[in-house]
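My questions will all concern the structure given below.
With one protein chain held back, the other chains of the complex are shown just where they sit.
Per-chain numbering from 1; labels A, B and C assigned in written order.
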Amino acid sequence: MNSFGTRFRVTTFGESHAAAIGCVIDGVPAGLEVNESYIQSEVDKRRPGLSKFATARKESDKVEILSGVFEGVSTGSPIALIIYNENQKSSDYESIKSLFRPSHADFTYFYKYGIRDYRGGGRSSARETAARVAAGAIAKKLLGEFGVQVLSGIFSIGGVEAESLDFDFAKTSEIFALDGAKEEAQKTLILSAKAAHDSIGGCAYVKIINAPIGLGEPLYGKLDAALASALMGINGAKAVEIGEGVNASKLLGSQNNDQMDKEGFLSNHAGGILGGISNGNDIDLKVHFKPTPSIFLEQSTQDTNGECVQFGLKGRHDPCIAVRGSIVANAMSALVVADMLLLNSVSNIGKLKKIYG
Amino acid sequence: MNSFGTRFRVTTFGESHAAAIGCVIDGVPAGLEVNESYIQSEVDKRRPGLSKFATARKESDKVEILSGVFEGVSTGSPIALIIYNENQKSSDYESIKSLFRPSHADFTYFYKYGIRDYRGGGRSSARETAARVAAGAIAKKLLGEFGVQVLSGIFSIGGVEAESLDFDFAKTSEIFALDGAKEEAQKTLILSAKAAHDSIGGCAYVKIINAPIGLGEPLYGKLDAALASALMGINGAKAVEIGEGVNASKLLGSQNNDQMDKEGFLSNHAGGILGGISNGNDIDLKVHFKPTPSIFLEQSTQDTNGECVQFGLKGRHDPCIAVRGSIVANAMSALVVADMLLLNSVSNIGKLKKIYG
Amino acid sequence: MNSFGTRFRVTTFGESHAAAIGCVIDGVPAGLEVNESYIQSEVDKRRPGLSKFATARKESDKVEILSGVFEGVSTGSPIALIIYNENQKSSDYESIKSLFRPSHADFTYFYKYGIRDYRGGGRSSARETAARVAAGAIAKKLLGEFGVQVLSGIFSIGGVEAESLDFDFAKTSEIFALDGAKEEAQKTLILSAKAAHDSIGGCAYVKIINAPIGLGEPLYGKLDAALASALMGINGAKAVEIGEGVNASKLLGSQNNDQMDKEGFLSNHAGGILGGISNGNDIDLKVHFKPTPSIFLEQSTQDTNGECVQFGLKGRHDPCIAVRGSIVANAMSALVVADMLLLNSVSNIGKLKKIYG
Partner (left out) sequence: MNSFGTRFRVTTFGESHAAAIGCVIDGVPAGLEVNESYIQSEVDKRRPGLSKFATARKESDKVEILSGVFEGVSTGSPIALIIYNENQKSSDYESIKSLFRPSHADFTYFYKYGIRDYRGGGRSSARETAARVAAGAIAKKLLGEFGVQVLSGIFSIGGVEAESLDFDFAKTSEIFALDGAKEEAQKTLILSAKAAHDSIGGCAYVKIINAPIGLGEPLYGKLDAALASALMGINGAKAVEIGEGVNASKLLGSQNNDQMDKEGFLSNHAGGILGGISNGNDIDLKVHFKPTPSIFLEQSTQDTNGECVQFGLKGRHDPCIAVRGSIVANAMSALVVADMLLLNSVSNIGKLKKIYG
């Protein structure tokens, strides 16, 4: 249950304050160029401590390849990646050792497992997502061989939504904003929340371009279902939309249908997926993140004995998890699409004949 | 890829115009009372031809148990259920044999598999969901042994939203409306769309009550991720929300956090899930359905040679797939929770000691 | 746990005296010719009641295709096959209802599940293997597209071993004997055991020819490990050998190594598998079956209250399960190789480029 994917399969390990976090990526086809510097550049995008819009926790997040790569190329053996944790100040967490931070996983982990690694949230910490991003980098490298690209950015912060999507601009924005005209307002909302010892929600957008027709394995391996699982499984995600999304429930069929002409689809309400299978159009995804549950305002909660306690949280936290969450959403989407690319390769006899002659 | 679940695992088969549809349910613990009449009563809820709000296709949808049950009780062996198709008028489909109905899976199946069973949408037909509902009935029977209930209904049609949720009322409503005060307006929207040879979208709500704390297997078997996958995989689903959902992205942490006192949670923005694990609160889900893509208005599309053609669809269709979709959403949610109930049973040594003493 | 395979995945259902047995085959590439008469011809090979060397139970074992095939060709959707049970004389089993037949699964099913379908062994009956053979037929059809053949026969009965392997002869032999010169002696052993109200063990041989190099997914999806699992999972199997098998443990490296020249391997001690991957040579397998546990001699056993009872079994049984077991071994081997053929198709980037251009 700590593995993701079927044929491009990632198993992650590690906790916020364990010796290390990392992953094992199984199913990378042999012959793919894999190097640490590229993976590092992807991991650096979600690295903490880079701006006032992210947690101040300092981690170099240095990725090392342990296996599966020989002379710069994947060998078909599992690729293990490791990031050692440096900033392990367990003492910071004495104060929360015996209570449940509101809207955190502390409560549920304690009762499910009967034991809790309370240091920084343990396994439930978003720190684990660095391993996802590292794995996603390799997925994107594979996708790149076939022209597929996974783009992403921030669509909205606290209800302030982008009106246009500029994925190039997002790369340069400290908050990965998609709409330069809205970036300032979005930043202001984050900093205001932070200043008020509060936090704020937001929405990330992922667009996958050039995905070939045919990705997705109906009926229980549908591309949209897999993407929904991937995105809803990110820390703090509370809603996922594909294509027209929530709005589709408000439309008439004549408004929502994507008609075609000889050149292809005349619109893309579907968000690139029909019957759980990619149709060659852009795949459009939104994932909505709740505000960071870690806030400094005094709150009421239970301790591990079931008693009610008031407390004020301390520490270092992202004021808006959507920002770095957008990088994770990008990586998770890439993992899904890479997996589907492999799965789709045996959908009909014609493809097998290309391979086995 | 036609199986769903890990330990409570359902494999479905069948197409709209195959000899039969059905499923094999693997992992049902031995000793559960299972009888055809109960399963039938669940399947009847989504049976076509019952009202003017659903397709006029006539099917008795009679479920038979083929295996896995002995003297009315599950034996631990796989339970196979079958529903023979009766209404197989393939001739109806000659007209769409060589073209792709807009916003249907015709296009993607054709290009993925190189062959398409065009009769009624083949495998991509919502007819398959009868098997899901049958399987869901057994899941709900299992959950019932532990007091867990899965409730559902229609939250909105075409933007007309319920303001209160009455799951008892929904059971008696032809459209499973959750709010009696909105039912008439919602019905009117459906019938107006139908009269205009069009269709309309809608949103179903699922509420799971009495789920024990601890369901969900982090990090890639999270309860919310599994539910998102289950719901997004239903025909026509375009968005899934959990708890506060989309709205969470607009809130401050101080607004969205669920504080606790000695008695438990003081609010439920989380929708009953923290860190991917159930927290004992109600689990609240919304799934948004697009309008039925099958409409009778003339549309432009491609044929299988890539040429553009105009055509007007004929046949029998649901004017609003959300209505019967809500029954499927209920069943899929039950399947997820039943699976998680089994998975959670070995989360710690204490539980194992209860079993192996 | 009632599914077998990863990408060519078979889920079986049914018990000896359920309404039906059958299977769902998921992952058959679209475009494969599939017809009932071919499947029937394979199933007929293990049909009971055909000779004095098999049980006298009469079953027509008529296979029906329920789904996944359109106009004689697989569509990529799951193929469901069903065989209705005809010979359901439950009354035959009143005498064993409350006791455990020695060396049968009665004892273990009772204590594992707390309930037992005692009719004919329920799920543990070899009757279920008809579904495996039906699924195996489709696997063999797929393999045939690529020139791969799965041959089989009886190697030994009660220690009387074949000295040569003639797979064509085996097809015509009532006991599938591989060595015409030993057939009579082997038959005599079976009939003598039968006449003495006893049973006898035997060994089946499977040879797979023309398998391409590269099948097998190390390290935990090795071809030999998968074959061992497939064969050891057949009712009554107690040992599996690959290539030199048990004898390899008695040899020197210089005796067991397969040297090569320009044309290829100079010997085949390996049985066609190196490092868990096919090397292009014949794949040679032996599976050893225990004697049928159902014998008519009086035996001592426990009843379901734990009391010791003496009893004499009645009914219809195979005097030597290896005979029909060899057909099952053939089918199971085919399922493994078909699965590996699909899995191997994405082992390197070069193959993916052939598919996705």
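Note that a residue touches a chain if its C-beta (ideal position, glycine included) is under 8 Å from a C-beta of that chain, and two chains touch if they have at least 3 such contacts.
Worth saying up front: this structure is predicted, and the values here are computed from it rather than measured.
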Considering the complete assembly, the absent chain touches shown chains A, B, C
Of the candidates C:Ile115, C:Leu165, C:Leu191 or C:Ile209, the residue in contact with the absent chain is C:Ile115
Out of A:Leu50, A:Val73 or A:Leu297, only one touches the absent chain, namely A:Val73
From C:Asn2, C:Ser16, C:Gln40 or C:Ser77, the answer for touching the chain not displayed is C:Asn2
For chain A, residues touching the missing partner are 1-3, 9, 11-15, 18-22, 24, 26-27, 30-31, 64-68, 70, 73, 75-80, 82, 109, 112-117, 119, 122-123
Chain B positions in touch with the non-displayed chain are 7, 27, 29-32, 76, 145-146, 212, 341-342, 345-356
Interface residues of chain C toward the undisplayed chain are 1-4, 12, 100, 102-105, 107-109, 111-115, 123-124, 128, 156, 158-159, 193, 196, 198-203, 213-214, 216-222, 224-233, 235, 237-246, 248-262, 264, 266, 269-271, 274-279, 288-295, 297, 299-302, 306-308, 322, 343-344, 347-348, 350
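By our rule, only the chains that are shown with their structure count from here on.
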Given over half shared residue numbers means same and under half means different, the chain A/chain C interface is same
The distance between the C-alpha centres of chain B and chain C, rounded to whole Å, is 37
Separation of the C-alpha centres, chain A versus chain C, in whole Å, is 44
Touching two or more other chains in chain B are residues 1-3, 12, 109, 112-115, 123
